[in-house]
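Take a look at the structure below.
A single protein chain has been omitted from the complex, and every remaining protein chain is retained in its original position.
Going in written order, the chains are labelled A, B and C, and every chain counts its residues from 1.
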C-alpha cells in the first residue's frame, strides 16, 4: 500500500477552479510508479528490460473536487494479481479523509519490444502479492 | 454524434513512445465540449450561468496505443439522458478504424455556485436527446 | 510561415480562468512541428534517423491572456538559419490580431543517439531557408 502526499498547483487546475479531471490519472500513475518501485522495479528500467506495464482498464468515480493549494493524498493498493496483470485500488483524497476520486485500475504486463502481453517477472509478482495483498 | 480529427503531437506522448494514457481523457473532453456546443452550450457560458457539467464516472478501456504523428479521430455520442445527467459513449481511434481507447462517460449537471446537482436546462436536454440519441 | 488555428479547451486553462502559461509552449511546439513537416521532416522520423531537434533557448513575452472557448492562431516563422540550429519567431494571437504570447525560439539540431549537436540535413536546411526566410 503506497501513499503519496502533495500539493495541488495551478498547473493541476482548470477554469472551473477545480482540479482538471484527467489530472487525477497523473496523480494515480505517480502512486502506481512508487508501488512498482517499492516492489523492486525502476520505471525507467521497464524500457530497457523488455518489460513494461500499461493500463488496460480503469473505472473512475469522481466525488468532490480538489482545489488549488489543497494537500491531497494518493493511494495505490494491489487488490488482485494474475500472471500477466494486476489490479490496483486507488484513491485521491483530502487529509480530512473525504475522497476526491477513486479508481479500480487493471494494469497489464507487456513486452516493450512488441507490445504483447507477457508474464510478470516472478520476483516482482511475489513482491506485489506480499507487500500489498491482504490475507483473507 | 461528434467527430473531431487531429494529430498527435510530442506533448501528448510519453517516454514509452506512445500517447500518455491520461491524455485520452483530454481528447475525449474536447469532443464532449463540441457535443455541448452543438447542442447550444458555450463551455465558457457554464461559468456565468450557474450551470456546469462535471464528469461523474468513467469506464475506460485502453486498446492499442496511438503514437507520435498519428492522426486520431475522437467521437462523442449521447447514449442516454436523464434529468440531471447524461451518458456519452466515446472512442479515440485511428483513421483505419482500430480503436486506441473507448469510454463510457457519465456527466452530471451541477450548479456552479454550490456544486450541487441540478436539472439540465430543458432546451439543452432536448438538443442532447434529438441530436444524439438513436431512435429505437 | 506556418499558421495553425484551434480552440482553447478546458485542459488548457487554469484556476485563474485563463490559459496556463506553460501551455503556450505546447501550442508553439505544434506549429514548429508543422513547420518541420512542411520542410520535409516527420517528427516521428527524428527518432529513427538519428536527427532530432531540441529547443535551446526561448525568450517569451506574455501579453493579454487567452481564455476558454477562444479561437487562437499560432504562427511559426523561421527568422534565421545556421548550420546546426535555426531561430523561429512565434506568436499565439486572437483572430482579432491581439497577441497573447510571443516568442523567439532557438532550436538546435542534435544526434538522437548521443544528444550531441549535428548539422541540419542539407535538404531540410534548404527548405527551412527557402520556405521561410524573407529576402533582404
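The criterion applied here is as follows: a contact is a pair of C-beta atoms (placed from the backbone, for glycine too) under 8 Å apart; a residue touches a chain by one contact, two chains touch by 3 or more.
Just so we're clear, the structure is a prediction, and the values are computed from it rather than from any experiment.
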In the full complex, displayed partners of the excluded chain: A, B, C
Touching the absent chain when the full complex is considered, from B:25, B:68 or B:125: B:68
Given C:7, C:26 or C:129, the one touching the chain that is not displayed: C:26
Residue touching the undisplayed chain, where the options are C:57, C:98 or C:130: C:57
Absent chain, residues of subunit C that touch it: 15-16, 21-23, 25-26, 29, 44, 47, 52, 54-62, 64-65, 112, 115
Touching residues on subunit B - with respect to the absent chain: 10-11, 13-18, 20, 22, 67-68
Subunit A, residues in touch with the chain not shown (by the definition above): 9-11, 17, 26, 29-30, 33, 42-44, 47, 67-69
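What we mean here is this: only the chains that are shown with their structure count from here on.
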Distance from subunit C to subunit A - Cα centre to Cα centre, in angstrom: 33
For subunit A, residues contacting two or more additional chains: 15-16, 22
